[in-house]
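Following this message is one structure expressed as structure tokens.
Excluded from the complex is one protein chain; the other protein chains are retained at their positions.
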Amino acid sequence: MPKNVMQDDAEKILAVAEREALRLGKGLSVAVVDSGGFIVSIRRFDGARPMTPLIALSKAYTSAVMQRPSGMLKGWSQSDPVFFGKVGDLGQFPIVATGGGVTLKLEGEFVGGVGVSGGTPGEDEAIAQLILSELGYETDFSEWAGAREAAAETKD
Amino acid sequence: MPKNVMQDDAEKILAVAEREALRLGKGLSVAVVDSGGFIVSIRRFDGARPMTPLIALSKAYTSAVMQRPSGMLKGWSQSDPVFFGKVGDLGQFPIVATGGGVTLKLEGEFVGGVGVSGGTPGEDEAIAQLILSELGYETDFSEWAGAREAAAETKD
Amino acid sequence: MPKNVMQDDAEKILAVAEREALRLGKGLSVAVVDSGGFIVSIRRFDGARPMTPLIALSKAYTSAVMQRPSGMLKGWSQSDPVFFGKVGDLGQFPIVATGGGVTLKLEGEFVGGVGVSGGTPGEDEAIAQLILSELGYETDFSEWAGAREAAAETKD
Partner (left out) sequence: MPKNVMQDDAEKILAVAEREALRLGKGLSVAVVDSGGFIVSIRRFDGARPMTPLIALSKAYTSAVMQRPSGMLKGWSQSDPVFFGKVGDLGQFPIVATGGGVTLKLEGEFVGGVGVSGGTPGEDEAIAQLILSELGYETDFSEWAGAREAAAETKD
């Protein structure tokens, strides 16, 4: 039974990310954290900008402790930005609502999070999703209900 | 005469919240604080996400020290978000303008606050309101005058 | 196989603590966190001082994320207080080197932490230890090697 992502899992994740970074010809940083959001592995591939490892970490942390991909928090962040900003200061690392972060889930258990930074928003998100699908992690997360509710309220 | 919510009161509040959490089939966290905003009881029911206890606490704290339900601060937060964000940093815990937090008031005295987190915004707010009505706490709070003023200015 | 302490476990822990608080006639606060240091349950028993829930939380957090009882960090804190103070700011909550915090470990797995605050240092520690022994948690933690080394260096 899975408990937390280990070095071996992290290396596989980083290998997919590095391959994609080379394919794109971009400097990327990737962070892997365990289910409590603690660092397992961070790597800044050559050419990635100095702040990208910490940006990747904030995406990985968010996806682990919020238990859904960081991009799924966009609805919340946009419907109530001041509140979301405050919530974002409550953890060990910043909680962010942006693409490029995914939750690691195996057999229904949360085992960690991954964050990618340094590409375009679309590239970061595509690589994060590729990591999940290529390595067999689950991809089904219930969307934050508040976003749908807020959208519904707006429509009325 | 009441002064502050005690463990016995907190247990009754938590029992209502737990019953509703089970009825909804959702993982919720609930926080109860005294009139000074200090923690009396926090509980993360099974399945609630890791950050929900602190989000519940911020709602309970806000409702206690601002002496009106946290959702009632929305007008202020929206009419002057930068100022509200700064005010939100002044306390012991974040001050937030969102539903799911209610002030505990008995015989005209402020005795504490409750915060609920983990459901949709509508669910959190409905449970918080149910706690007030079912346990006999007062529900009349004068709305923040600034919100009405701002609204009036907009109309002019 | 255990993963993290749940509400049911937390209630048993709080029951032992409450019984001891009543026996001592003291206002105590108790905090229970999961293996990542996230709040599971906090309770301030009647009469406990306002800051005690957060002090209990810092002890519980420390014991969970440092993976040994908070009191076991005293050697480190005393041999290198400036460094320990900096490390103490790196987490979600303060990391402290004081008695009254214990790590929850079952079948060799770290499943959480407990912190007790409000009594004398000896009382807080005795209650924390009683929780471990009475509820069948493991009590063997390898002591921090640095403390022994520092002590040995001092002796030389």
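Some observations on this one:
Labels for the chains are A, B and C, by order of writing; each one numbers its residues from 1.
Assume a residue touches a chain if its C-beta (ideal position, glycine included) is under 8 Å from a C-beta of that chain, and two chains touch if they have at least 3 such contacts.
Owing to the predicted nature of the structure, the values given are computational and were not obtained by experimental measurement.
Put simply, the hidden chain is in touch with A, C once you look at the whole complex. Looking at A:M6, A:L24 or A:L130, the residue that reaches the missing chain in the full complex is A:M6. Counting the whole complex, the residues of chain C in touch with the unshown chain are 36-37, 65-67, 80-83, 85-87, 89-91, 95, 145-146, 149-150. Not every partner is drawn; the one left out touches chain A at residues 6-8, 10, 29, 34, 36, 38-46, 50-51, 53-54.
In the analysis below, only the chains that are shown with their structure count from here on.
Two copies of one sequence, chain A and chain C, touch each other mainly through matching residues, since over half of the numbers at the interface are common to both. Seen as a C-alpha superposition, chain B sits on chain C after a turn of 180°, to the nearest 5. Per-chain CA centroids place chain B at a distance of 29 Å from chain C. Between the Cα centres of chain A and chain C there is a gap of 31 Å. Touching of two or more other chains is recorded for residues 50-51, 54 of chain B.
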